[in-house]
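A protein chain is absent from this complex, but the other protein chains hold their places.
Labels run A and B following the written order; every chain starts at residue 1.
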Amino acid sequence: MGILKDLFKDYRFTIGFIILCLLVFLAIASFFSPYDPIEWLQVARDKPPSWPHILGTNSKGQDVFWEATFAIRNSFIIALIAGLLSRVVAILVGFTSGYKGGLTDRILMGISDGLLVIPLFLILVMVTMLLREAMTLVNTGLLLAFFGWAWDARTIRSQVLSLREREFTQTSILAGNKTLPLVTKEYLPFTMPLIFSTLINNIGWAIGMEIVLAILGLVRLEIPTLGTMLQWAISYQAMLLGHWWWILTPLILTILLLVALYWLSVSVSEYLDPRMRIQRIGAK
Amino acid sequence: MPVVLEVKDLTKIFSLGSLFSRLRIKAVDQISFTVKPAEIFTLAGESGCGKTTTARMILGFEPPTSGEIRYQNRKIEEFQDKKAWFKEVQAVFQNPFETFNPLRKVECYFFETIHNYQLDKEGRKASVLIEEKLQQVGLSLSEIAGKYPGELSGGQLQRASIARSLLTNPFLLVADEPVSMVDASLRMSIVNLFRKLRDSLEVSVIYITHDLATAYYVSDRIGIMFRGNIVETGSVEEVLGKPKHPYTQLLLESIPKPDPQERYKTSITFLEEKEEYLRSGCKFAGRCPEVQEICKQKAPEDISVNGVVVKCHKYIK
Partner (left out) sequence: MNEVLKAENLQVFYVLETLGEKRIAKAVHGVNLQIPGNEVYGIAGESGCGKTTLLKVLFANIEPPLRAFEGRVYYCVNDKYIDAFSLSAREKRELRWTYISYIPQGSMSAFNPVKKLKVTFLDFLESHVRGKDREELLSLTNHHLKTLGLSPRILDAYPHQLSGGMRQRVAIALSTLLKPRIILADEPTTALDVVAQRAVLQLMQDVQKELQNTIVLVTHDMGIHANIATRMAIMYAGKIMEEGSTEDIFNHPLHPYTQYLIHSLPKIGDKTPRESAPGSPPSLVEPPPGCLFHPRCPQAFPLCSQEVPELVRVNIDHKVACFLRGNNRASCS
């Protein structure tokens, strides 16, 4: 608990945490929604915010507030699948490649370089166009995870490379540690901030990417996400028709989410920064 | 005579440069020496003479290009794995602040060593074993328990590092510049510790240093390294008392003596010698005050003079 107490001293963390909690709360609220997220014409259309539709209704005859709760939940699902899965791959590849070196390193880095040099956006658009019907939440997440690990694997590898040359690596070998315990005990504490901040960045990237794909109409549009909500609002000319509540809701939620993630990432990585940690340890 | 460690014709070649212009540098060039039981053997030389590479090869961190390393008549390759080797040969490093991970408690390394080598099998508890070794270096478990490296002084850390290396009861310690980063007021206590280990535990030590004064103080025999060769080997009294090789003489002359009466009397000409590693013939020929024609053409062989092995044409009749 001491860790959280320290972190809450940073206003950026506090604000980011509160925003994120609110958004998670919204996502959970979707389970109590009185409406079906996919069904059309459940309520009167195009009503401005008023009780009981606190964020109004859209042209599809859906309540915008409850639609947004589903959108956040689904966007979270995609982002978490993409973020966590790509972290696992990035950590595995980065650590093996950095610690083993030699041929293993060259093969793994060859693959990640390959992923880095292909024009990511074009490939994504092509794949999603071909597989549009299969672009469910899980599959979108998997696709983004597949493209999301290469750069971070490289950064993790470079950090492990420099850690490997430090004397405590040799002490650990002399203490009889095998590769796996050595890497997790000695290097993970140093790479944690990096992993954490890349995780948060990756989540932000996945949410943004989903929005882009959705606006281009390349995912299954009937599933509400922040992206598809925007896509519908845009294609119904919500701005032009003065239905500002419809387009602003996903927009503001997206901005809030990205800002919260950014602040969390900055303050957490500052907190976990080994140099700061060493100073704190010394301060006791 | 029994020997703990025998190094024979050990060579390490590093390739530098691109695929087309390969530069092959013999960082260690066919060196041979032995370490006897309960003996401190010093490898001394300037930075880049290959002493650390030698240490890394003995520890198995670096594969030799050629040559043999034998521990009690068994080759390093005959040990089933690195752990079996490290049970016998342990190391102490230069920078005590880097020896332990700054984000982990120091005691972790002690318990891991006990656990990984299964040293607590004979019914003795790990903490008792650790306490015993820490006592031998003048520390106690309560002093380091729960502490991170940043909370201990350099002297304490270096003692802890030595205590950890003693846990497996090794017969050989490789100490690479163990006191160069330790505070001056604590340095001798660490050096004395090595003498104590040799005398009471009969541990042999390969002491690697550039500091000839502590080398003289602590060791029994010494090898002077220069550009990958050992140019002079023998007892410290002989080698440092009556240096034979011109390089040893130059080194000894250049140490600033801690006595204002013994200032440098002569001045030296300082030469840029980048190509010494690539020189054929004696590698010191470019700077040697007693250089002969043959030195530039042919590398000298080892020759024994009064119990000291010297690599110099001056003594070859």
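Criterion: a residue touches a chain if its C-beta (ideal position, glycine included) is under 8 Å from a C-beta of that chain, and two chains touch if they have at least 3 such contacts.
In this text the structure is predicted, and so the values were computed from the model without any measurement.
Shown as candidates are B:61, B:79, B:111 or B:216; the residue that touches the absent chain is B:216. The missing chain, though absent from the display, is touched by one residue of B:80, B:267 or B:306; that residue is B:267. Among B:192, B:280 or B:304, only B:192 touches the chain left out of the display.
Mapped onto chain B, the interface with the missing chain covers residues 46-47, 153-156, 181, 183-189, 191-192, 195, 210, 212-214, 216-217, 240-241, 250-252, 254-260, 262-264, 267-268, 270, 272-274.
Following the convention adopted for this analysis, only the chains that are shown with their structure count from here on.
Of all the residues in chain A, the ones that touch chain B in their complex are 166-168, 170-177, 185-186, 189-190, 274, 277-278, 281-282, 284.
Considering their complex, residues 59, 61, 82-83, 86, 90-91, 93-95, 98-104, 108-109, 112-113, 115-117, 148, 150-151, 161, 164-165 of chain B touch chain A.
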